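Only one protein chain is missing; all other protein chains are in place.
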């Protein structure tokens, strides 16, 4: 099948996030021969989520490589490949299976540029399917972004829309810094009318975006929780609360400007994410928003997050995941009475 | 040398934190035959910081064991030992060298109790010398507490005084949960009149303590930054600011009660730690204090932390480490004018 | 002064294979790979193995069927690998420990565990959940090879306590590539821990064939680098597996230290019910292995020796059917779960914030009228 027919077929129906991600890698590989994909089952199988499907067929095993089963080895080899001028895109099969590569990520990937005074940057993209909501058994639903955020030298990016999945992944692969690219797995099959035949322009990394304008309070969120927040905002509208929803897109660098502009306008904010609350991303976000917007705040910045527990088994996960009701409960606690 | 003579000798001069830690392990091993120490160089050498010095001589190689050089193996073996009823105390040689054991820590140590519905708790203590200020070359000065704090199932404890070094380590070893025990290496040689002949009673884990009472603002800190905060409080007193200093001692569980009682009294707070700021412990602390004490706050909770950079080389570390001046600068920004 | 040379002579140069690792057995590879255990084995052992293999096969097909009915979140079938799991688990003493990986449900069942409990993880009502001490079966491990150092630590602890306990740790061919495999085997050898490592080489790690996993002449050869014995066995020859594992256990028990065993077998089904094996392998290859089926091999031997008639065959099948029916029935009942349990086992005692959060959830559940 030629790329043209693939395109034609894909354009015929709304694209999924999975398709957009695949297309981003395909286009990056076609444009730049130094882009190499590697990981477990990424070749013949096309990955357990099929995100790399067709890449080995189109570009050969040397460009899209099934590695031995060893995550530190994969990332470590990617470091060496990047040292030699390649742009490796590594797939970690699931969030929790990135942990064996932690030392390589923290002690090398994040630091090589700094260590060598900028002589040896490592343009590596580490794709990590993350988060729950797909009925995965233990170790298949972790939200591990806090670990990456706490590590200077890494960019941490996560798309929440099909269009961003394409754009941000292209931007991540093109970036000269290592990027941990967190893919919200329960949005893999979410669709939009984004057409893979007309790729959007590559957005810059590090910019948040207002997904829904509003005046009463700001929901600050990212990745898998964006749809929850948008739904909550719709429901809130019915109760007379006009909520603004900010999609961070990039956790590192953090877009203080967009976030704080919103909060200064609304005077209230709730951070919503699926990761555990304690020590999670929300603490950083709430703290920095408070530092910067204190006198604009009518209420403390609240957090709606996963409970501080190991991710639950499939049959109980719905109790853990922050849903619309929990978001609305938090919104209700934003001390609206104080205003009037 | 009998324990008695050791005690007599040690009692003669002020004890260091290193000695208190060693004594805590010794006493725990003497009282409970299920306590086993293992790690790299912990036996014959007594550890690179000599914290385990004498344990192998007193209790034999089987109780204090030099392992092969492999941190995941060490912690993984400790998991198995704990499964069989032992209480392993693992030494990670330096903060950054705990990273190879990350998967074992996150996916097993933190979760085994939960996974087995409480049937298989893992009473493992993982001792990690952490932080900088000792002129260590790369990888020898990381402050990695944010990673551990973000992991439900782990207790995270760090002493700041000689007395606590003893008491908290005893409590950690006695705890039925896994404890990441962070030892501030630049305080290893700090002394106090604490006498190893009269061990203090074992303090409960999870309790912060007010190290210096004050009324104007609260410095919230722990581990290596406690002496900095106490010094800053002295200096602030000269400028007319009466600062309270809270030593967290336990990052997990977090003692909201003690911390919030202080902040509600003072109305202002600065979190001080050496770890990088972004995504570091301070974000969580500032966020939860703000959530709980918002209407008592005269100013946003500020953070004084290490810069958001890889830990610097020895010759530059003093520029990175939060010192008295940076703490005082933050205190000065607590909007004192608003009060009057 | 010690020995003259402080090293033995250098090892012979290993020539890495230049041909891609051949995956297909010939028509009757068990004779090449197996021991002569089949012929020499005690009839009772053979019959006991037979009953359990039949039961195991039925367990696999039933569990797979349950995934289709939404009663299991996922199931990694061990059809084709029953001999490895059953024979190895059967070689253990009751006081010994088993460290299974996620595919080793049959090994756990063979130890006497309640099949429903074995399936907790895969059903999705808890993470393994069962009491590991009841049958000395560690939680089925999902992160690959991470259970191996646990087995070493447990075996080491048992030996230090003077207990006559051996740990049997199972791992897949793919799992041998992980760093934890290396570290565990090295610790075991240095500590001479009473542990036996059994690699079920089923040819694949999800889609990745062995040839992309290793260039070693065999996985058993990996033993050499740790200074422990390596054994290669036909993993579809149940008595052979039983014999090799028994020998290794005896060796460990008598202070001889660890052994690495590679059992060559084949994953007849896809990786799990969620996988599509047609994407990466051809049917004829599977067909060849079907002809080398562990139950077939045993039936042939038993029949040849006049130990298996239609009645015996039927009674084994009936027992398996009964087990399956019970399993079906019990699994078709919705498990009674208490969401408040989410907070019960994170720490020995709930932390303050877990108490807050559990109150939040309790309030939500009360509002929904859902709590117990």
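Structure notes:
When the chains are written out, they are named A, B and C in that same order, and each has its own residue count from 1.
One rule holds in what follows: a contact is a pair of C-beta atoms (placed from the backbone, for glycine too) under 8 Å apart; a residue touches a chain by one contact, two chains touch by 3 or more.
All of these numbers come straight from a predicted model, not from anything done at the bench.
With respect to the full assembly, the chain omitted from this view is in touch with A, B, C. Only one of C:228, C:277 or C:327 touches the absent chain when the whole complex is considered: C:228. The chain that is not drawn here is touched, among residues A:152, A:283 or A:310, by A:152. When the omitted chain is restored, the residue from C:76, C:257 or C:339 that touches it is C:257. For the chain left out of this panel, the touching residue among A:29, A:55 or A:72 is A:72. Although one chain is not drawn, its touching partners on chain A can still be listed: residues 36, 62, 67-68, 70, 72-73, 75-86, 88, 100, 103-104, 107-108, 111-121, 152-153, 155, 175-177, 206, 252-257.
Touching residues on chain B toward the chain that is not drawn are 40-41, 43-46, 48, 66-73, 96-97, 99-100, 135-140, 277-278, 307-310, 312-316, 319-320, 325-326. Residue-level contact of chain C with the missing chain is found at 1-11, 13-17, 21-26, 29, 32-33, 177-183, 186, 189-190, 192, 212-218, 220-232, 257, 264.
Here is the rule we go by: only the chains that are shown with their structure count from here on.
Ranked by how close its mean Cα position lies to the mean of all protein Cα atoms, the top chain is A. Distance from the chain A centre to the chain C centre is 35 Å, each centre being the mean of its Cα atoms.
Averaged C-alpha coordinates put the centre of chain B at 40 Å from the centre of chain C. Multi-chain contact residues of chain B (touching two or more other chains): 72, 100, 103, 107, 111, 114-115, 152-153, 252, 254. In chain C, the residues that touch at least two other chains are 126-128, 143, 179-180, 341, 346, 351, 353.
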